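Contents: one structure, followed by commentary.
Every protein chain but one is kept in place in this view of the complex.
And then chain A:
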Amino acid sequence: MDFQFPVRTASLLYELDKKLMVLLRDGRTLIGYLRSVDQFANLVLHKTIERIHVGNQYGDIPRGIFIIRGENVVLMGEVDKEKEHCPQLQQVSVEDILNAQRKEQEVKQERSRMLAKRLKERGLSFVPDLINDDLF
């Protein structure tokens, strides 16, 4: 392939029509076929699923077509078809994984509330950020 890259697109064009995993700034994982990119790394993902991991379980939610604004992407990479099925991980239903995720979130929030309380007792202020869930 002898492309002339549009400005500031680096090499995303090599990934077109491949199955990609995209990690968003809010921690969500999307897996789909990359159909298009532009100079801002805005992406079009086709036949997308959202994959949720909790512990060694995961669940896939079909989501369709995404137009992702480039600035929300942390990283992306091609999914290796041969290594896709990992025996250590167990796929569960959407409902189960959503429940597991909710529980995990509650635990996390409780922990950050405790931390805030302990820090307050020591005269330090810590406001748990419940609005902004950006992991990155």
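General remarks:
By our rule, a residue touches a chain if its C-beta (ideal position, glycine included) is under 8 Å from a C-beta of that chain, and two chains touch if they have at least 3 such contacts; residues count from 1.
Throughout what follows, contacts and distances are computed from a predicted model.
Its UniProt record calls the unshown chain "U6 snRNA-associated Sm-like protein LSm4", which is the correct pick from "U6 snRNA-associated Sm-like protein LSm4", "DNA-directed RNA polymerase subunit", "Distal membrane-arm assembly complex protein 2" or "Ribosomal RNA-processing protein 43". Considering A:L20, A:V37, A:M76 or A:A100, the position touching the chain not shown turns out to be A:V37 (whole complex). Residues of chain A that touch the chain left out of the display are 3-6, 13, 16-17, 24, 26, 33, 35-38, 42-44, 46, 63-69, 72, 131-133.
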